[in-house]
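Of the protein chains in this complex, one is absent; all others appear in place.
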């Protein structure tokens, strides 16, 4: 099967999932993002004219104000025109098919689609359908992928740890239902991280997760020992009401990240979280706000990474 | 009665309905739209500075993501600032009158209003009320009019058929409830189309429709014979549940556009549809996606036509 994310010259055509992207492309995105952040620390991201005259459509089939906002800001920093569409309550309720809706939006002179959909594979379907002049970015599709989150996490790790080849990384929490976790594991592996651990109760792990090249821990203390990076996952509220977990309190007792547990990792380990956080459920406030937390820099880096992806897709030189 | 759409110099002041617009104005809009589309085929519509510094307010008293998006894109291609307002859930629920809401928006330094309302005549009411410096575009009012749809259809016909004076055009479907159909008939007649046919069951035709200068057909095969243009109308879902129609299947059996039926028209006949389509109800997928379909170019032309209307209202030279 052809890789729908790359064109015949091996350049990025769509961003659909980390799977299938060579390390070369990942590094190109991270390097380009660094250029947007400038030399200083902090959240200074200058507005640049790279996408002036281009139209970016945020097509959200499920609502996500936070994600939509990050892409909207990234596009506006690149001087694009941004059109936000909440499709959920719109044409699909009028009996129109997904691809007819997409065809219509293409015909309105779109240059780039940022797609969020509750069904896995929706962004792939759209990417296969559109003309070659239109680029698709997956902003989350069901449980499948959320590649810009994976990329901004890689940016964050490289920013603080400089290299990937000497790291031990632990991913903690609801691996089973997380579209982030899959992207992370693929990205870490592709960029050469030698040891990726997943820490979770059995009920929150996919079957055969070892086949992704990770080490499985059910005991958090054991899993955190001597790691360089702790990547927490969000525990979605709906999981806590079902049969998978006894209660939020119980979860925190065994898998919440506390200062004591974090002390088992390397002294300079960083703590990451994709947000929004459930304080007191998967992470203690003292850790979330502590010196090792890089949770807010992740957000800033996320704007730069999304700018990098859009800029690369649009073919712009930096 | 004065024509509220033209100023005393005979220039376009508001776009409220095709009725009342002289052929001269229609042609001026179509010519101007051609300029925005450039020489090439395809959806290349360059951004131009004609409305830079102007504010376009999309005032939608009923929700229509698709229509709002086309106007938003058109305005942004002209470099206007665009403000979207969904009024349905806003001030009117606070007991404010429609004209008080409009007065307030005028006072906020608006240059142009794009108005969508469920009541026929709402755009006219607003146009009569505002100061001469403010221009109103009707984006659909009840069953009354949707003039930019009519204009983009005229653009499409001219694009593919070059002339109007030698054409036979059939409009098929729910003439009774369509705000598009009225606009089409008036536009076609004004531009000199000698033969306009309407094809529909009796329950979906207005009384005395012949007075609009059209020929009425209840039999689709007879009506399609030797036409140059087939304009399909959308069958709204709510019509299928009432007493007007037995079922969607039954409708398709008698009035659905199939390959076989289309073969009765001229070999180079074009097929149009305002969208969103109900595939398998008013149109077969093989026709919608077939070689004679110009349904997606209609959408692209629609952006250019809306730019042309805004540009003309703003008094800009092209």
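When the chains are written out, they are named A and B in that same order, and each has its own residue count from 1.
The rule is short, and it goes like this: a residue touches a chain if its C-beta (ideal position, glycine included) is under 8 Å from a C-beta of that chain, and two chains touch if they have at least 3 such contacts.
Keep in mind that this is a model prediction, so the values were computed, not measured.
Chemist: Return the single residue from B:12, B:48, B:83 or B:314 that touches the missing chain.
Modeler: That would be B:83, which touches the missing chain.
Chemist: Just name the one of A:14, A:32 or A:77 that touches the chain not displayed here.
Modeler: Missing-chain contact among the listed residues: A:77.
Chemist: For the chain that's not shown, point to the residue among B:100, B:163, B:210 or B:226 touching it.
Modeler: Per the contact definition at the top, the residue touching the missing chain is B:100.
Chemist: If the hidden chain were put back, which of A:104, A:138 or A:278 would touch it?
Modeler: A:278
Chemist: Where does chain B touch the missing chain, residue by residue?
Modeler: Touching the chain left out of view, chain B contributes residues 52-53, 55, 81, 83, 85-87, 89-91, 94-97, 100-101, 103-109.
Chemist: For chain A, which positions touch the chain that isn't shown here?
Modeler: For chain A, the residues touching the absent chain are 43-47, 63-66, 69-70, 72-73, 76-77, 237, 275-279, 296-300, 302-303.
In the analysis below, only the chains that are shown with their structure count from here on.
Chemist: Please report how many Å separate the Cα centroid of chain A from that of chain B, as a whole number.
Modeler: Roughly 41 Å separates the two chain centres.
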